[in-house]
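Questions regarding the structure given below will be posed in turn.
In this view, the complex is presented without one of its protein chains, the others remaining in place.
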Amino acid sequence: MTIASPIFKRVDNGGVATITINNPPTNLVDRAFVVELMALVDTLSKDEVTRVVVFRSAHTDFYVNHFDMSGVIGQPSSGEPRRGMSPLTALYLRLSQLPQVTIGEIRGRTRGAGGEFALALDMRFASQERAIFGQPEVGSGLLPGAGGTQRLPALIGRARALEVILSSDDYSAEEAQQYGWINRALPDDELSMHVNRLANRIANFPAAGIKHAKEMVNAATATSEVLLTDESERFQVLMKTPEVANRVKWLLSQDAISGGEVELHLGAALARLAEQSPPHA
Amino acid sequence: MTIASPIFKRVDNGGVATITINNPPTNLVDRAFVVELMALVDTLSKDEVTRVVVFRSAHTDFYVNHFDMSGVIGQPSSGEPRRGMSPLTALYLRLSQLPQVTIGEIRGRTRGAGGEFALALDMRFASQERAIFGQPEVGSGLLPGAGGTQRLPALIGRARALEVILSSDDYSAEEAQQYGWINRALPDDELSMHVNRLANRIANFPAAGIKHAKEMVNAATATSEVLLTDESERFQVLMKTPEVANRVKWLLSQDAISGGEVELHLGAALARLAEQSPPHA
Partner (left out) sequence: MTIASPIFKRVDNGGVATITINNPPTNLVDRAFVVELMALVDTLSKDEVTRVVVFRSAHTDFYVNHFDMSGVIGQPSSGEPRRGMSPLTALYLRLSQLPQVTIGEIRGRTRGAGGEFALALDMRFASQERAIFGQPEVGSGLLPGAGGTQRLPALIGRARALEVILSSDDYSAEEAQQYGWINRALPDDELSMHVNRLANRIANFPAAGIKHAKEMVNAATATSEVLLTDESERFQVLMKTPEVANRVKWLLSQDAISGGEVELHLGAALARLAEQSPPHA
């Protein structure tokens, strides 16, 4: 069974659904991505055949990228910030609670809301050569707004989570492995085989045990919905500030001028941006 | 002072009790193991002289092995599944709360309920050459039922705990060290010396500080008794399913035919078993 889809291309085989994410040019988390992911999560939540879902990217340079900020510029900043848990946070929460086992096979940049997508998966395996991780929100004047401030410290501890989030910098797969951000870094030419073998292995095990084990581990590591909501609301408040709009405008214009260099080297671009802004503004 | 015992052979020296576990042929967690461990925990809970307890194995290939499943086959599956926290889970909880410091000196396979025994100890040091770790329950149609779904994610994080538990695969001491599953992997010929030195060092420190420090760390990392009970009850439900009985029968028969190869290479055996079963059954 193969279901074609503009962004999430799904191929099923023996209880394993392999989803190839294709949202050119850089796999941004935009409106279409969110709508399709909602539909996929709906479908999977009722699927009693699929045991394991593997998420890989159609692009070697980008796994799942940050939130699409192009809509932020020029938006009226009037009106109260949105209250409650954001739709994206709620979607990632549902993703993390699916009855299936979800595995990220990560090549390319995995940043911002894309990094938070990866954090909502059950496991993350990454290419030593191609994977790059970063939460660039603080460098843009924001904070991670789709679970990152909660799931990252739970995985890697307070100090390393603060470093990653506050530095807004790029991290290699090796560093991510050492910090416990990912399960394991693998040579690029072994990554798919490793993930496929693991996915097929689990998919052949009885469904009831998989379901109960995941539910109990989820219970042991539950993220607070109160704090996720708090994070969403703080994100919405900051999104209304001119500081964020100005920074995003600068990043988008520099990316256009440079032919995409900002997206490729966002950690370095944020440092250049910061140096241009007076720190005590 | 030496107390002879069929399974737990204890030698005391200077505040350190060294227990050699000997339940041939493969150190299964069976009825006798549980009864003797209960008695040992009772004794230690009233012992004001012993400061440190080291658990090692009499067998080089097995540390503490999984639960003895031979009794499962042919048992009537009638009757309601047992409710409440299982006796084994309650025993491991008491083990983790002993006033003594407990250290695992781990050589050989450490799996299932034996892996959960190790997780209930205060520290785990393992032989690089000889230690192998695994939670094979999901591959048998079960879930870890004696604390594994709670203590493992607390130690190694949600993603690596899900990988270990859902894969039901074998992990080396090096991998276990990298994941934080054990304190440290050591060359086999240095392991006993390292553990002995640490045990004797701690045993010479004043008892009150040891007791208070352990109690406060236990308070900081307490496992939920509600979730431990939930895990016990889910385990009992799955134990009543024909799927588990069939898988256990296959494993036991293959082990007998192969002269014990299944126990030695359980991770690989579970993959062969899984391939024989239709995944969507």
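Should a chain be cited, it is by its letter among A and B, assigned in written order, with residues numbered from 1 in that chain.
Heads up, the rule we're going with is that a contact is a pair of C-beta atoms (placed from the backbone, for glycine too) under 8 Å apart; a residue touches a chain by one contact, two chains touch by 3 or more.
Bear in mind the structure is a predicted one, so any value in this text is a computation, not a measurement.
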Listed residues B:37, B:113, B:173 or B:202, member touching the removed chain: B:202
Which residue of A:34, A:138, A:219 or A:252 touches the chain not shown here: A:138
Chain not shown: contacting residue from A:35, A:49, A:166 or A:257: A:166
Residue touching the undisplayed chain, where the options are B:10, B:59, B:158 or B:214: B:214
Residue touching the undisplayed chain, where the options are B:49, B:193 or B:256: B:49
Positions on chain B contacted by the hidden chain, ascending: 14-15, 49, 51, 101, 121-124, 154-156, 180, 182-183, 198, 201-206, 208-210, 212-214, 216-221
Touching residues on chain A - with respect to the absent chain: 137-144, 149-150, 152-154, 156-163, 165-169, 180, 224, 227, 230-231, 234, 238, 241, 243-244, 247, 270-271, 274-275, 277, 279-281
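Please note the rule applied: only the chains that are shown with their structure count from here on.
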Distance from chain B to chain A - Cα centre to Cα centre, in angstrom: 35
